[in-house]
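The complex appears here without one of its protein chains, the remainder shown in place.
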Amino acid sequence: MTDSSGWTLDPDRAFSAIPAERELARQIYAASRALPIISMHGHVDAGLLLRNQPFGDPAELLVVPDHYVVRLLVSQGATPAQLGVTRRDGGPSETDPRQIWRRFCAGWKYLRGTPSRYWLEHELAEVFGLSGPPSTATADRLYDELSAVLAQPGYLPRALFERFGIEILATTDDAASPLSDHAALAQEGWGERVIPTFRPDRYTRLERPGWKAGLADLEAAADVAVDSLDGFLEALRRRRMAFAAAGARASDHGHRSALAAPLERAEAERLFAAGLAGQINPAQAEAFAGHLLFEMARMSLEDGLVMQLHPGVLRDYDPAAHATYGPDAGFDIPLAAEFTRSLRPLLEAFGRHPGFRLILFTVDEDTYSRELAPLAGVFPAVRLGAPWWFLDTPGGMLRFRESVTDSAGFYNTAGFVDDTRAFASIPARHDLARRIDARHLARLVAEGYLNLDEAQETAVDLAYHLPRQAYARLDRV
Amino acid sequence: MTDSSGWTLDPDRAFSAIPAERELARQIYAASRALPIISMHGHVDAGLLLRNQPFGDPAELLVVPDHYVVRLLVSQGATPAQLGVTRRDGGPSETDPRQIWRRFCAGWKYLRGTPSRYWLEHELAEVFGLSGPPSTATADRLYDELSAVLAQPGYLPRALFERFGIEILATTDDAASPLSDHAALAQEGWGERVIPTFRPDRYTRLERPGWKAGLADLEAAADVAVDSLDGFLEALRRRRMAFAAAGARASDHGHRSALAAPLERAEAERLFAAGLAGQINPAQAEAFAGHLLFEMARMSLEDGLVMQLHPGVLRDYDPAAHATYGPDAGFDIPLAAEFTRSLRPLLEAFGRHPGFRLILFTVDEDTYSRELAPLAGVFPAVRLGAPWWFLDTPGGMLRFRESVTDSAGFYNTAGFVDDTRAFASIPARHDLARRIDARHLARLVAEGYLNLDEAQETAVDLAYHLPRQAYARLDRV
Partner (left out) sequence: MTDSSGWTLDPDRAFSAIPAERELARQIYAASRALPIISMHGHVDAGLLLRNQPFGDPAELLVVPDHYVVRLLVSQGATPAQLGVTRRDGGPSETDPRQIWRRFCAGWKYLRGTPSRYWLEHELAEVFGLSGPPSTATADRLYDELSAVLAQPGYLPRALFERFGIEILATTDDAASPLSDHAALAQEGWGERVIPTFRPDRYTRLERPGWKAGLADLEAAADVAVDSLDGFLEALRRRRMAFAAAGARASDHGHRSALAAPLERAEAERLFAAGLAGQINPAQAEAFAGHLLFEMARMSLEDGLVMQLHPGVLRDYDPAAHATYGPDAGFDIPLAAEFTRSLRPLLEAFGRHPGFRLILFTVDEDTYSRELAPLAGVFPAVRLGAPWWFLDTPGGMLRFRESVTDSAGFYNTAGFVDDTRAFASIPARHDLARRIDARHLARLVAEGYLNLDEAQETAVDLAYHLPRQAYARLDRV
């Protein structure tokens, strides 16, 4: 925990300051802290591990691609371009990584109280061993320290993968991806450790500009004409099978709502044709997406892929920002979510089917005790994913456990899922989740709800066994 | 608290582990813990106390009828039939109570962190004096221990009633119930202690299959033709009067939404006729239910029954599960709730009327600080019921007090209402509520918001005086 540089993080961080609870949390965390990392849903590029090249400069590693950090600095007046985010419109962006790094260090205080602050401290102090926290005064020194570290062989992606104790890492991949990086990794014996996840979102939103053009990729990848609903579904089915053959355990669906309701076949065909003709309205597109989600569940029974659903975000909220910087630039904003009515047709059909599993995520905490925990607490197919995105924070994880456990217990949750694009943040995120779970369990012990040995067993299950089980491929029917 | 068997629960359970708060909680709890139990809303069968026969086997007592337990075990892969729940379709269900009990014990860990775990521990250790917690290893031993206990005279229903310190127990009864068990109990001098509650739900949802057939029961009970809206309302009025005469203090209404808005008379008649003709759609049925709730409030002014409203649950969510196992099988799921607009017509009419009282429950915590506390904090007719169903948990009760007290104080809540079907769980539920209230009040004292004597007085009010007052029959106008 300490290192020669002298920057040491609090070994009890994230634990309650109540003495009895802190002591219990230490004992519970001791049971889970060194377990291998099961990372079943993330956005790391498989090519990073295939190429195994040194990470770039500090800004490229920690600032430019991290939309959590970028958005907070933007909220305080920086432009994304000043933080090095590439403009699509040909306008200038900052290209000097040291300038970007300085701006980041100068804005360090804006991150106080946020999870980004926590993750970055863990990375800077524990992964990279820097000598102290960012500030205007330390910016250049830290830049140099970090640059030097990144050049060392021990900091190559595969070396970090081993050092982080990652047992398995799932990437997220476009449905049309040839998965060639995964194939090459498999050739090198990494096929069990780096697996793809089937993500069809680019093909499911008929109202999006470019949807029709994108179909060409799907058509080429699946080698089947997608000019009809049947062809389209067949293409998706083939790609799912290809993903499953490449080791995928799950599909991932980023819908605007949780609607999962089948349409009459003729209506679905009509909407698909309207989409091809560029004549579909948002309500029709939403209905089609709900139909497709239902169809995907049906395909899960065939190929055994676990279904992940991430609904409720209005993407690319600021059209001008989207035009300038593209997607994933920090301008996605959540909406109120609804699961009870939206999922009913799907759960009627598959909610008690032993060959189906659905892992639900939300960015609307209201649904925890009202809808998600009651659903997961009765339907054997349903597991609850970890707090997602804006909620993947110390407080967010604690509120999740406190709200969800009452109705769903611990064993209807999928354990921790990190959902990160930032490879170097993976251990920080899993370590924080283990600390928060230890803290929550410590309270339950201190208040007489559980015994210590039960709490320790539960902590191990949450960190290791539950994500493995939740994402285990299901038997085909 | 201890017993010869050696299984002792933590005497400070549910209290905060902050030393100063724990010590205060002990002092506050000491003021309320031994008070008589006021159980104003439950689902115990009056016949249980009339017959006063020994409880059946351990599975029949603690597993099969407890939908909290059944649903959690179902969520982990058991079928209700394997847990002894009778199938309506003639299919087989487990009939060996020892097998059911073993399955329950093997799944004990799935209950970790849930209120069922807490209540069951209290029952097993403190009510029945078993020697230790359930597990695969202890299942048979505990089965035998519990079977032996249940055969003792001290564990007959009336003996437990006395031992539990129950002052008054309200049951929930169909509007057409002849209340013969209550009458027989009254003959035996128990009329003040076991009272009925008027529940008209079977007659208020015109869209339900079987609604019209069910009317025959109402007609027979009320001895008035229900072939018109006037007759229907008159039948309800008569049954309310009969309940009031039998000692009822309250009516109870389980609507899908909180809508309480009168229709024009002609429109209401039209909808009733449409219901009789089997030609009503869900929106019309909902409007009629809202009309009826308004009419019920008006009748409250005549007969003095306190109105309880439990809205916001989608019942029988899984049609196949409902077809196989019937209602109350664990497949009810909450919906987002709305009170502000929905209740406005009713509160305009009766919200400041001294002859009306409305006790509101919810399964949507979002409404606590946003709608319920602001409403209860100004309308003298409104009291807030205890956290209900999925929210009747240590964390749920604490969140309720923390969210509601700001706007409504303590004295606009109805104190604790247990809402249980499980007779043997009544002391566990009231004891937990008293502990949580003591804990909450202890924090307020420790943080300088209240004095200890105020906190103790408030704890006594919440446990005893407030439920008595909230459910006191109101003077007829």
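The letters A and B name the chains in turn, as written, and every chain counts its residues from 1.
By definition in this document, a residue touches a chain if its C-beta (ideal position, glycine included) is under 8 Å from a C-beta of that chain, and two chains touch if they have at least 3 such contacts.
Since we're looking at a predicted model, the values are computed, not measured.
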Cross-chain touch to the chain not pictured, restricted to B:Ile195, B:Ala386 or B:Leu450, is B:Leu450
Of A:Glu365, A:Asp431 or A:Glu457, the residue that touches the missing chain is A:Glu365
Filtering A:Pro58, A:Pro311, A:Pro334 or A:Gly448 for touch with the omitted chain leaves A:Pro334
Of the candidates B:Phe15, B:Trp190 or B:Phe379, the residue in contact with the absent chain is B:Phe379
Where B:Arg33, B:Arg51 or B:Arg370 are the choices, the one touching the absent chain is B:Arg370
Omitted-chain footprint on chain B covers residues 18-21, 338, 340-341, 344, 347-348, 351-352, 354, 366, 369-371, 373-380, 382, 401-403, 405-412, 443-444, 446-450, 454, 457-458
Interface residues of chain A toward the undisplayed chain are 9-10, 12-19, 71-72, 74-77, 109-115, 117-118, 314, 317-321, 330-336, 363-366, 390-391, 393-396
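Rule of thumb we're sticking to: only the chains that are shown with their structure count from here on.
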Taking each chain's mean CA coordinate, chain A and chain B are separated, in whole Å, by 40
